[in-house]
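The other protein chains are all here in position, but one chain of the complex has been omitted.
Chain naming follows the written order as A and B, and within any one chain the residues start at number 1.
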Amino acid sequence: MIKHSEPVSMTSSNVDELPSPTGFSKRPRVMRFYNTPRIIGRMSVVGEKESKGPVGKYFHKCETDDKMGEKTFERAEIRMFDTAVRGAVRDARLKIDDIDVMISGDLLNQMTTSSYAARDIGVPHIGIYGACSTMTEGLMLSATLVDAGYFSNVVCAASSHFATAERQFRYPLEYGCQRPPYAQWTVTGAGASVVSKNTKETERFPKIVMAIPGLITDYGVNDLNNMGAAMAPAAMDTMFTLLTQSGFNSDDFDMIVTGDLGKLGSDILRQLMLDRGIKLGQNYIDCGNIIYDVNQKCYQGGSGCACSATIFNSFIMEKLLSGEYKRIAYLATGALMSSQSCYQGETIPCISHAVVVESPFLGEK
Amino acid sequence: MAESTNAVKARNDRYNKFVETVTPKTNMAKALFHSFVVGGITCMIGQGIGDIVKAISPSMPVDMVSNITSMVLVTVAILLTGLGVFDVIARQGGAGSFLPITGFANAMASASMEFKTEGLIFGTSVKLFSVVGPVVVNGIVWSTVAGLLNLWIMGI
Partner (left out) sequence: MGVWQQIGTYAIVFGVGGALCAIAELLIVRTKLTPARILVIFLIVGIILEGVGVYDYIFKVCQAGISVPIVGFGAALAKGSIETAKQFGFVGAFAGGLIRTAYGVGVAIVMSYLVTLLFSAKAK
């Protein structure tokens, strides 16, 4: 039995006066990587819709055909995943044989995409499921393995596909149903990063300095369409832990990035953080919110593993490599329900893992 | 944890109320208008098909006319689903497109097409009723009840 520490008394205004049974800010949760694992390779592959969005020009590859000439959408996702992993390894100037282990996940049952892709890639594979938070979970675990010295090169990846996710979690593609205005759109894409140990050759790359494993947070939202609202408390929990335990406050980050809360979810998160006495400023963005244009009719924005995985491996990494961002916090959120659990009347448990990545130019002018 | 369960429940209620206030609402007037128009037009097309059938063969019984009407509507809806047009209309029409018999047809055809990749036996044939199943099952159960009740009441 886990012993919970005393609930922290909060002077919050309205929404959640934290009677939390979770030992909110007292349990130390920050993992610090003193050997500073580096992210030396990256690749992002997206579908056509994403490539037309506001950050479209940063993505490495755009697949214009949803099926990519394959027989099924699932095969297409596997192919996209494969492209991302191989591309990231190439970007790191390594060969597939140099990779010690792959840590990856996706949204489908039994993680078929990553397992099937791993079959073809042929490296040891650790499958992880964190729903849309898979990329941060992967980065955290890769950094842990590299930092501890078990492996020198680990590739982590995540993918999602609109058509496969839609079939698994919602209705058939051609079924004429209306989405409520607070729905989100699953991103088609795959992102991969190569995490390596810190050496003379790799020290010019961004480094992972800390990570925070998330806490399952459930504030009783049971609307399958309203993912943003369900996941915002999880992001709040991890972000609050980050800002109170890491020694950094929100101004120390050039960018705090959440995964796929969407517009509604990120507004709720801002409010929740404000209730905790932390005001998120201009340096907070949400990947789901920026991946699509308003007139692409994607309601509250993007969701899915690939949403933050592709943006992190393109836009964010670009800025870190150029030194424009010195330190970022990347918190992807995931909703851990299944299509059955919701019909059984369960609410949606959510999680958010955080990693803090620093630019190699940190400290320089 | 017993005392904290109540506190968690209270927090969840508070949070859900808060979410309710910030969640964007469907534009009610627009949604109602769209479903009214799309639904109304679908019914008028049905009426039109019925009138044409009647004009062609005036001696046809009323029941047969409505059977043929629904057969034509179903066929058209399924063809539109196949061409990928139906869901575009339905996104605007909302209830206007799923409440008429056309929605029933679309639900069937879309499920059937979706699971084609698992094969015609285990995909299409197994999943054909995955969306319309509730309608067919409840329809048969409750109409049987209606039939039996009617018989029982008449018998007395």
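Simple rule for what comes next: contacts are C-beta pairs under 8 Å (C-beta built on N, C-alpha and C of every residue); 3 or more make two chains touch, one makes a residue touch a chain.
Please read these numbers as outputs of a predicted model, since none were measured by experiment.
Asks: For review purposes, identify every residue of chain A that touches the missing chain, sorted by number.
Replies: Chain A touches the chain not shown through residues 66, 73, 162-163, 166, 172-174, 177-178, 188, 223.
Asks: Please identify, in ascending order, the residues of chain B that touch the omitted chain?
Replies: Residues 25-26, 28, 31-32, 34-44, 46-47, 50, 63, 66-71, 73-75, 78-79, 81-84, 87-88, 93-96, 98-101, 103-105, 108-110, 112-114, 116, 120, 124, 128, 131, 134-136, 138-140, 142-144, 146-151, 154 of chain B touch the chain absent from view.
Everything below uses one rule, namely that only the chains that are shown with their structure count from here on.
Asks: Provide the C-alpha centroid distance between chain A and chain B, rounded to the nearest whole angstrom.
Replies: 37
Asks: If we count contacts the way the header does, which residues on chain A are in touch with chain B in the complex?
Replies: Against chain B, the touching part of chain A is residues 7, 14-21, 71-74, 167, 171-182, 218-221, 226, 229, 233, 264, 267-268, 271, 347.
Asks: Which chain B residues qualify as touching chain A in the complex?
Replies: Within the complex, chain B contacts chain A at residues 1, 4, 7-16, 18-19, 22-27, 31, 81-82, 84, 86-87, 89-91, 93-94, 97-98, 103, 106-107, 109-111, 113-115, 117, 130-131.
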